[in-house]
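Shown next, in structure tokens, is the structure this report addresses.
Every protein chain except one is present and positioned as in the full complex.
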Amino acid sequence: MSDKVLMKGNEALAEAAIRANCRFFFGYPITPQTELAAYMAKKMPKAGGLFMQAESEVAAINMVYGAAGAGARVMTSSSSPGISLKSEGISYIAGADLPCLVVNIVRGGPGLGGIQPAQSDYFQATKGGGHGDYHMVVLAPASIQEIVDLTGEAFDIADRYRTPVMIMGDGMLGQMMEPVTFENVGKGASDLPEKTWATDGTHMKRKKNIINSLYLQPEDLEKLVLEREQRYQVIKEKEVRYEASMIDDAEYVFVAYGTTARIVKNAIKTLRAEGYKVGLIRPITLFPFPEKILAETAKRVKGMLCVEMSTGQMVYDVRLAANGACPVEFFGRTGGVVPVPDEIIASFKKMVGGDK
Amino acid sequence: MAIVFERPHSLTDVSSHYCPGCTHGIIHRLVAEVIDELGIEGTTVGVAPVGCSVMAYNYFECDMQEAAHGRAPAVATGIKRVHPENVVFTYQGDGDLAAIGTAETVHAATRGENITVIFVNNAIYGMTGGQMAPTSLVGQITQTTPYGRKTETQGYPINVCEMLATLEGSAYLERVSVDSVKNVKAAKKAIKKAFETQIAGKGFSLVEVLSICPTNWGMDPIESLDWLRENMMKQYPLGVYKDKTKEGEE
Partner (left out) sequence: MNNQHNEIILAGFGGQGILFIGKVLASAGLAFHKEVSWLPSYGPEMRGGTANCRVIISEEPIGSPYIVTPNMLIAMNKPSLEKFEDTVVPGGYIAIDSSLITQEIHRKDVTAIAIPATKIAADMGMRKSANMILLGKFVKESGLMTLDELKEGVKKSVPATKTAMLETNFKAVELGFQS
């Protein structure tokens, strides 16, 4: 018998977070991530932790700010409209250098949009969302097992670099069930820095700590922003994750992340059977973006096709990475419509013309 | 020679940015004296707001967090839930607490969140230069009510203590003033009681302090104090609005 269990993405993420020693969850209900909060409500108290349903997404993210500032391993989760509300708080969290995990189970937008799967929050996740010079590390799992494995890593990355980390899935990943094992979820890496900055009371033994993002002197603020930018550079060097599949002999390469990458894999199977030499680069970290592998690959392939559940957001980063070395085309469905392999294949054939 | 007066240890030795005649300084001092007297500086974590007291994190000697505008009770909730043994207080103005942060205030109170809120009500937005506050009086002239606050368009002042008193979760609510020596002494007593309420684990405590803003009211400090007594106290009567601290002690 297998030691794996069948779990929904939302629930598996919650279980992984608890196993990764997260003991504080602040949230607000929204489809399609609600099972995550419900699971937390059930299991957190049993793990000696706290689940709190806040009065709004705004309050929830600011509770995360307070708890993170107090030194806790803490998270929140939501879906697109809720993430817009949390974006103010995320900017403050980034500005105060606080570690935390934010989960976005993306649904169609803008506005209330819909509740079906989408990837149209890529810009928001990777280019800011909130105001100011900051980034979140953004992880984009493509399976329930990967959700579980990345959840543990997400907390470690957050603690290591004192940064908010986002796990971005889509409604399909949140709702679907796949077999998972939790054996690889760590309880926190042993080499994580101590949280000497936390506001847990001076106990009259140290100078006071201040959690803050306000610096009225431009030179002071610039210094801090540049120091943070240095950290982003280290993150770019050390934390890039991607999957490259069948790219060695590929003449054309698909670029897709999350659920979409799985659909593209089906298309690739068909195209390979027809004799097309095609491969896939699947960014797992959306920030830092796997620029290097894309730049290298762009130099030796005839073209790239970026597929997203949006009107084309990640494709901007793919084009920047390719830097003109090869054409980068785009195919997408949006509004909650999931692309099917046949239309991806058709789009690919249109791009390559008769070139096999 | 004996020292008869000195700076509270919980107050940092820096000059503040507050305007001359402003009563924020008095209120800061009262909070610091209470922290000293209760011997809780080492376990206290304060939360500063956005508004005039935005840099309160520089003035208290304990650990501090700076919150986004209106979010101090949510931030304090996060801190307190992680460290229930710590004493957590917020220091907020009227715009922060009763306009943009009304939801956070009401819900922290209704949860009975075991924190202490110091609410400074001066009936105006000071930091941004004197605009209407949710607590501005009917007819009060401000930068954004140049013809006086009209109820037809701007509605009525919010009485925070009275509103929060309706919530089961609030444990101790008192409105005080710092317009006179007598009232300053009473204010300190109330602030101390609020902290003690938290230490005893009784739940949400809030002290509303009627305060003056000579700069934006366009008066000198003496006139301001008179205006506070003659106008603000009518809209905002001093007194205890909720006291559950005696419950369970018979």
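Read from first to last, the chains carry the letters A and B; within each, the first residue is number 1.
Keep in mind that, in the parts below, a residue touches a chain if its C-beta (ideal position, glycine included) is under 8 Å from a C-beta of that chain, and two chains touch if they have at least 3 such contacts.
Nothing here was measured: the structure is a model prediction, and the numbers come from that model.
Visitor: I'd like the shown chains that the missing chain touches, ordered by label.
Guide: Missing chain, whole complex, touching shown chains: A.
Visitor: May I ask which residue of A:Glu274, A:Glu296, A:Asp342 or A:Asp355 touches the chain that does not appear here?
Guide: Of the candidates A:Glu274, A:Glu296, A:Asp342 or A:Asp355, A:Asp342 is in touch with the missing chain.
Visitor: If I consider the whole complex, including the chain that's not displayed, which of A:Leu6, A:Ala189 or A:Met204 touches that chain?
Guide: Residue touching the absent chain, from the options given: A:Leu6.
Visitor: Of the listed residues A:Thr31, A:Gln53 or A:Ser84, which contacts the missing chain in the full complex?
Guide: Looking across A:Thr31, A:Gln53 or A:Ser84, the contact with the absent chain belongs to A:Thr31.
Visitor: Even though one chain is hidden, which residues of chain A still touch it in the full complex?
Guide: With respect to the unshown chain, the touching residues of chain A are 1-2, 4, 6, 31-32, 115-116, 171-172, 175-179, 259, 262-263, 265-266, 269, 338, 340-342.
The rule is simple: only the chains that are shown with their structure count from here on.
Visitor: Provide the C-alpha centroid distance between chain A and chain B, rounded to the nearest whole angstrom.
Guide: 40
Visitor: For a test of understanding, state which residues of chain B touch chain A in their complex under the given definition.
Guide: Answer in residue numbers: 41-45, 47, 54-55, 57-58, 60-68, 71, 74-83, 86, 103-104, 106-107.
Visitor: Can you name the residues of chain A that touch chain B in the complex?
Guide: It comes out as residues 24, 26, 50, 52, 54-56, 58-60, 62-72, 74, 88-89, 92, 96, 199-205, 208-214.
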